[in-house]
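With one protein chain held back, the other chains of the complex are shown just where they sit.
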Amino acid sequence: MSFSLYIFIGLFLLCICLLGVLALRLARKIRQQQRDLGGLSESLQRSREDAAEQKNRLAERSDLDRAKDEFISTVSHELRTPLTSIRGALGLLSSGLLGNVDTRAQNLLRIASTNTERLIRLINDILDLERMESGRAPVNVRRCSLYDLAREAVDSMSALAEAAQIRIELNSYAAHDSIYFNADPDRILQVLTNLLSNAIKFSPPVSTVSVQIEANAEALSLKVVDRGRGIPADKLESIFDRFQQVESSDSSKKGGTGLGLAICRSIIHQHGGVIWAQPNQGWAQANQNEAMTKHGNPGTTFCVQFSRNARVGDSILPVAATDVTERGEGLILVCDDDPGIRTVVSEQLSRHGYDVIEAGSGEEVIALAREQAMRDAPSPAISAILLDHYLPGLSGWETLRQLKNSPTTAAIPVIVLSVSSPSERPLLVGEAQGWVQKPYNEDLLLAELGRVLKARAKAVKISKHDFRTSRLTV
Amino acid sequence: MTETNSDEKTASLLAAMWLRNRPLVEERLALLDRAAAATADGGLTDELREEASHTAHKLAGSLGMYGYDEGTRIAREIEVLLGDATPDAARLGNKAAELRRAIFPGA
Partner (left out) sequence: MRRILIIDDEEDIREVAALSLEATAGWEVATACNGADGLRAAANSRPFPDAILMDVMMPDMDGPTTFRLMQQNPDLAGIPVLLLTAKVQGVDQRRFAGLGVTAVLFKPFNPLTLAEQICEKLGWKE
């Protein structure tokens, strides 16, 4: 009896053990699944939260914009008010009306007051820039004379110039009526005054700052030339950024805020224009090697150029020469008798997406242009011609004339590349669609090419619909 | 810009340059003093004499530029004195002192 009982009990225990193990396994599995489920719901929860956050952020952004605008107006009031009081108090103290001030105290007062003025100027500049870039600064466009504005700027700077022993000369190389353009005169005056003030600040005594105005059918430009220490090549672009000064230790003595040029750029861009700086190539600078030390300062030229086709206020930051990001399209014929220049220009154009063919003489240009025009549609027609003005054999002038006189080639836009400025060559100017002065700024060349091609595309579109005109408007 | 204005500016720039070059002038004067002292002691080497002569020549060529015409004159006399293989010690000493007084009066 007992033996089978033991076996039965044993088996029973075994079953219980097995069941136990199974139960444990099951339990573990269940726990695992629960964990997974938990994880799943966690991630579901997370993504729900993310979506909500995203929605909030979008809402926040427009709130942020509003807040920013409000902030700017608030700052405008809140920062300036205490400064006005400080300035007033310092003025009273240093005037001696409240009792004598000894020389040491007087000196300290002077320091406090100079820095207060700087702070005020800085705040004004920051707010100015912010308002302009956010589009909130109203622009009052009127018909202006660049010469008159330049004259006004020069006159306002005359006292400063005299104190620094600097002579300012103003010359216009433009026909009288070509200096008129559409702009906000106060803003332009602000730019001119700023450029002149910089030129005076950084010029050595007994030197001349020269202001030159030039104009042609396509553009109106103004240059401020100084004979100062110059700007290092790697800083020529960045000086137009905010809070950039060429030599901070030097400029802080001269009281700059570091925003002047950023504001100038903003204003000029709003007017559809371009502003840049280039070093003057002095003789000693051009020839400098270890053997030769240069003396004196060739200086810097600040250039401002307004394209006549741009409309003021069209976009806050229109395509300026410094941000040509659009890829180009089309076949460009480049003509220059200097193979080096041809190579460089071709390289620049190809990098930008254009196809390029080269010509080394006027005759070649005419031949190529005619050939392209006579081919059937599938082969690409020349989109534009870059023509060097100074050519051997058939001159640039003659080449241009022949191109325009022949109906097959007259429609091709021509941009003249010349060391002369357009005002020196008025005859050529009338026939050409664009002008780039050598040595040229690559971005300016690309911008000019882009502009000319756009204008042509527009004109072609218009003329296609207008059956009454017998000529293609170029 | 009138001519006098430009001259004034040049003159003031020259003055700034003079201040900057003062240490060099001091050095040169000190060398002349050393040569004079060595001559008085009887220990003037040919090397020192030649060096002093060149220095006097340089001073003669530059002092007038800064407006010290007297300095140029005296420096020339010193150069001539040093041309002699055995210069007159007393005269050399006097001239060196005179030169210093002409450039730095009251020093």
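A and B are the chain letters, set down in written order, and residue numbers restart from 1 in every chain.
Methods note: a residue touches a chain if its C-beta (ideal position, glycine included) is under 8 Å from a C-beta of that chain, and two chains touch if they have at least 3 such contacts.
Every value quoted in this text rests on a predicted model; they were computed, and no experiment measured them.
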Exercise. Among B:Leu29, B:Leu44 or B:Ala60, which one is in touch with the chain left out?
Worked result: B:Ala60
Seminar exercise, completed: Full-complex touch with the removed chain, picking from A:Ala67, A:Ala284 or A:Ala381, is A:Ala284
For this session: Could you tell which one of A:Leu26, A:Met292 or A:Ala457 touches the chain left off the display?
Result: A:Met292
Problem set entry | Residues of chain A in contact with the chain not shown | 206, 282-284, 286-296, 298
Exercise. For chain B, which residues touch the unseen chain?
Worked result: 6-7, 9-11, 13-14, 17, 21, 24, 57-58, 60-66, 72, 76, 79-80
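By definition in this document, only the chains that are shown with their structure count from here on.
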Seminar exercise, completed: Distance between the CA centroids of chain A and chain B (whole Å) is 58
Seminar exercise, completed: Note: in the complex, chain B contacts chain A through residues 1, 5-6, 9-10, 13
Seminar exercise, completed: chain A residues touching chain B in their complex are 165, 167, 205-206
